[in-house]
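Pasting a structure below so you can have a look.
Complex shown without one protein chain; remaining protein chains in place.
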Amino acid sequence: MNADSYVAIAFWILAIGMVLAAYAVVALPRIIHSALALVLFFFQIAGLYVLLRAEFIAAVQVIIYVGAVTVLFLFAIMLTNRSYAPDSNPANRQWIAAGVVSLGLLGTLLATLGRQTWPTGGQVPANATVLLGQLMLGPFILPFEIAAILLLVAMVGAIVIARES
Amino acid sequence: MDALNAVSNFISNVLPILRDLLAGLLNNFLPGWLTEIVMSIVSISVFLAFATIVVMSLTLVERRVIAFMQNRLGPNRVGPQGVLQPVADVIKLFAKEDIIPANADPWVYRLATTVMVIPALLIYAVIPWSQNMVIANLSIGILYFVAISSVSVVGLLMAGWGSNNKFALLGAMRAAAQVISYEIPLVFSIIGVAMLAGSLSTVDIVNAQRVLWFIVLQPVAFFVFFTAATAELNRTPFDLMEAESEIVAGYHVEYSGVRFALFFLAEYLNGFAVAALATTMFFGGWLSPVETIGNWFGWNLPPLLPPYAWFFLKTYLLFFILYWLRGTLPRVRIDQLMGLAWKVLLPLALANLALTSIGLYLYRVITT
Amino acid sequence: MPSTLWLILLLPVVSLALITLLRPAPRWSGRLTILAIGGSFVFSVVAFFEMLTRQQAAVAAHQEVEPVVSMVPWFQLGKTSFEVGVLADPLAAIMLLVVTTVSLLVQVYSQGYMAGDPGYRRYFAFMSLFTFSMLGLVLAPNFLQMFIFWELVGVSSYLLIGFWYHKPEAAYAAKKAFITTRLGDLGFLVGILMLYAYTGTFDFHQLQAAVKVGALGGAVLSTAMVLVFMGAVGKSAQFPLHVWLPDAMEGPTPVSALIHAATMVAAGVYLVARAFPLFQAAPTALMVVAVVGGFTAFFAATMGLVMSDIKRVLAYSTVSQLGYMMLGLGVGALSAGMFHLFTHAFFKALLFLAAGSVIHGAMEQDLFKLGGLRRHMPWTALTFAIGGLSLAGVPPLAGFWSKDEVLTAVYHSGNGLLLALGLLTAFMTAFYITRAWLLAFAGEWRGAAAAPPLPPGYALTPRPSPTGYALTPGPTPTGRGVGGEGVPAAGSEAGHGGSHGGSPGAHAHESPAVMVVPLLILAVPSVVAGFLGLPGANWFGSFLHGEEESAAEGIVIASSVVLAGLGILLGYLTYGARAISAEGLTAAFRPIHALLVNKYGLDDLYGWLVNRLYVGISLALAWFDQRIVDGLVNLVAWLAAQVGRGVTRTATGQLPNYALAVFAGVVVIANVVAVVAGR
Partner (left out) sequence: MITLQHFLVLSAVIFSIGLYGALAKRNVVAVLMCIELMFNAVNITLVAFARYLPATAGNPYGPLTGQVFALFIIAVAAAEAAVALAIILAVYRTRRSVNVEDVNLLQS
């Protein structure tokens, strides 16, 4: 039982859980259940980030996705839908075609990945969070600021659109 | 002298020493991975027991303190001075019937309690009881706290929606709105501390306060943090989404028995965690004030109490402020609630952040 | 030197910009223009003398004089860069002198002539624009820039002819002038593009060099030069594109003097002179120039014999004299043609300004209604006479020497027919200018009676509202009674009004000093300018060429003087002494007279060409365009619409459908790329 085995165990648990959660998002008949499955998915992906030594991203993932985005989804569902109906998350008429396309994409992706080899030997620095901060406020300051403006605009826009005039 | 040091060391690190002892013992006749599993189970059990005791003590103290403030006696019949009252309460709650409303969504209804309690417990992973007594010294410590505490919103909404009850749903949505709104000033107030400490790790933050507690440097941040945290905890005076007179009892109106007890547990665990984090970030954590003040004058004073004892003392004192607020302040209106978050706390936190940045910059310019 | 040239060119632009942007008080706009053009004039004189010095130095060293060039890159097209700039050689220096002198005097004159006109400021803005354009044309170092300024000059001319645009005649005349000259400009453009296509340059000197080394020549050069000459035909009103110039007299008279007598119409001559080395290499084209010039000289003079409008007489005279210049150039005498341009600019401007003074003072321009004006406006009469004699070629006035030089050159060329045409023209010229002078200034007033007396205060105003009415041309019916109607400045002006009170035409008066002084100034070169080009001591020719021209021919001089004298005599006998009846002459030559009065029916011919032939062809083409071309287009559009209607079905408005299509496309493309790339 070395560190690798723990990583492997954690990975497989998380991977299977994530696929199941993602499938649940798509397949569950009640939209609220889908949203809750999505919460589970987000939480697991945060775990995956921890496995990938990206603790900061993991925390951000939980804060933003679990704490904000999903809550927004839940709010939207509760404000709009007959959310208690058993078939509030139906498929549309093209679901077979959609399935074919999705499977085609998956096949293409897997085939491509199967042919590809990657260099190895990457290391995440010990002080990753500090470095991340320095990157964000250093070379990536411009996208950082643009993202700030984008968020502001999105906030104002969301308020303007959603407000009852 | 060595013996005294040894005793002192043992007292200071009693839990890690005991854990290592047990692990060493188990390793003699179990494979390594099994030892780790057993040790994990043991640690979790100890922690859960501890958490339960803490919450029980908190409820009792709260009732007595509030009663004192309101010129009544409070529970004093079960056991000496009513110390066994919480035990009686727990037994009562566990004995009650677990009712699931007919139109409720059973899964969501059941899971809601779990989703509430587990994050409340997970928060304790980063609380540094002492230098060595921290479950996980994460590099993103306080961010972890923010992240985990935000999960409870989902639990609120699940409980409210899952009950299929108008009051529950309304209460849940109010609570969610409130929690999300207050999370923003909360995070901003934390950033000031993180900047001073130069780290997000809770242990590092405490160690950064060896000379001066951050309450001196960041009083505004503490005010914002504590106010916002009070609101996040849905405690008086911000408890209008679960106030009996307002909306029956909010999102957990339909819950009874052991599930209600779990909600209760989660709330008090969250409250204690907030007090513990406030201690960590603003009041020097496990550091002994006696030692700290002695250091200012160059005296080598003894810490008087073991580190975790200092920590608990400070945390309980901070929690006392919550009682105090509950006993003193009237409940705010919903518009005052939102106005406070967006118009007072957020600007305050931002101004504090700006001032801190400038001050830090000037400090660096001066010292280098 | 280059900065001087740039200043000459840009000063009028400055005044134009100031007038347009700042909109100063009207009189200040006039002064600004005069100031700017005065500056240009001064610098032109400076440039001229500098050129003279260079010329003498070059002659001393037995070299060609080096032109002064200053170029600025304009734009880059592929690998070719186009430049604008200024170029000055003796030719340009002389032209600069002519343009700025006449321009300056005309502006001064205009201050009086246009006084009180509501469009005063606009007038001077246009004048500045014109002067700028003309100077740019003169200084152009290449065909491209010349063409641009050529068109700018055309625009200014259009604007100024149509200055009183509320008069339909003026508006029509402006359009006619612009469109007719455009016809020639088309040829010009094709010509220079042809030159560019064969040599890759617009630059005059590079083109000359190309001709010199034989890179350009033969039929190509001839064709190109004939096409270039088309531009000159249009701009200089040569047959058959001369029809616009008489009509252009609808503009203010100073405009006629400046643009349609002295400068712009001479631009065609200048163009030929500028491109003269190229023409010399294309004898056919040169022959065309000579023939067109000779014929035009004769042809226009015949029409000048019968015109009743004083300005139209002068207009045909201008066409005729321009024909002389072309003739001179066409027979290979550059200096003769240019010398005639030089002198003509002065005396014709003088004549026009004097005519303007007549119109201004008498409110009438029909020769048969004028009369006896020499008593009322002596200075005008005198200067008109000087200009007329100069035009008629009476020695030793300027016109005599320059016309003579042209005729000598024709004589030397050995073309008898052209010589005959030239001499005949000289005779007719003398006749019609004598006729004009006698009709206007001698005899008695034949126009409408004087206006009733006006209140004194009003009467003192020299010319409160001159626009429109006063300048309505005589022949038009609306002109009748104008003398009585448009005479607020009735003849009680202090100096002479009283002495002639009561006699018909008493309202006619001498023009103010601001108009008379330019007349007098112009009279001086009209008299003496000829001495610059005396036969045998031809300073002008040597300045242009750096060497002496051929000597005079006694027989030519003699015959031209005799013919001019005969013309004057005949004119006097007919219109002065009345020894020969003008009506009798008209009756005797009735068919010819009718033909001449109808201007050979050319206007009608052009009208028929445009109205019938051109419109007919256009209708046929329109049918083809609407039925066949549009039908094809409509068919394509119909097909597209049908296809679109079919495709509409796929536009369900359902976002999932679209997204599905997008991702299906992604999958397909990714796989296709993978297969094609073989990976």
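Going by the order they are written in, the chains are A, B and C; count residues from 1 in each one.
Note that a contact is a pair of C-beta atoms (placed from the backbone, for glycine too) under 8 Å apart; a residue touches a chain by one contact, two chains touch by 3 or more.
Just so you know, these numbers come straight off a predicted model, no measurement behind them.
Asks: I'd like to know which visible chains would be in contact with the absent chain if the whole complex were considered.
Replies: Looking at the entire complex, the absent chain's contacts are A, C.
Asks: Could I get the residues of chain A that touch the absent chain, sorted low to high?
Replies: 4, 7-8, 11, 15, 18-19, 22-23, 25-26, 31, 34-35, 38, 41-42, 45, 48-49, 51-54, 56-57, 60-61, 64-65, 68-69, 72-73, 75-77, 79-81, 88-92, 94-95, 97-99, 101-103, 105-106, 109-110, 113, 118-125, 128, 131-132, 135-136, 139-140, 143, 147, 150-151, 153-155, 157-159, 161-162, 164
Asks: Residues on chain C that touch the omitted chain in the whole complex?
Replies: Counting over the whole complex, chain C touches the hidden chain at residues 648, 651-656, 659-660, 663.
Here, only the chains that are shown with their structure count from here on.
Asks: Nearest whole angstrom, what separates the Cα centre of chain A from the Cα centre of chain B?
Replies: Comparing mean C-alpha positions, chain B is 28 Å from chain A.
Asks: If you average the Cα atoms of chain B and of chain C to get two centres, how far apart are those centres in Å?
Replies: The answer is 99 Å.
Asks: Can you give the whole-Å distance between the Cα centres of chain A and chain C?
Replies: 81
Asks: Specify, in ascending order, the residues of chain A that touch 2 or more different other chains.
Replies: In chain A, no residue touches at least two other chains, as defined above.
Asks: Provide the residue numbers of chain B that touch chain A in the complex, in ascending order.
Replies: Residues 32-33, 36, 103, 105, 107-108, 111, 138-140, 143-144, 146-148, 150-151, 153-154, 157-158, 161, 164, 169, 173, 176, 180, 183, 200.
Asks: What part of chain A is in contact with chain B in the complex they form?
Replies: Per the stated touch rule, the residues are 1, 30, 32-33, 36, 39, 43, 46, 55-56, 58-60, 62-63, 66-68, 70-71, 74-75, 78, 83-84, 127-129.
Asks: Taking the touch rule as given, give the residues of chain C at its contact with chain A in the complex, in rising order.
Replies: Residue positions touching the partner: 656-657, 660, 663-664, 666-667, 670-671, 674, 679.
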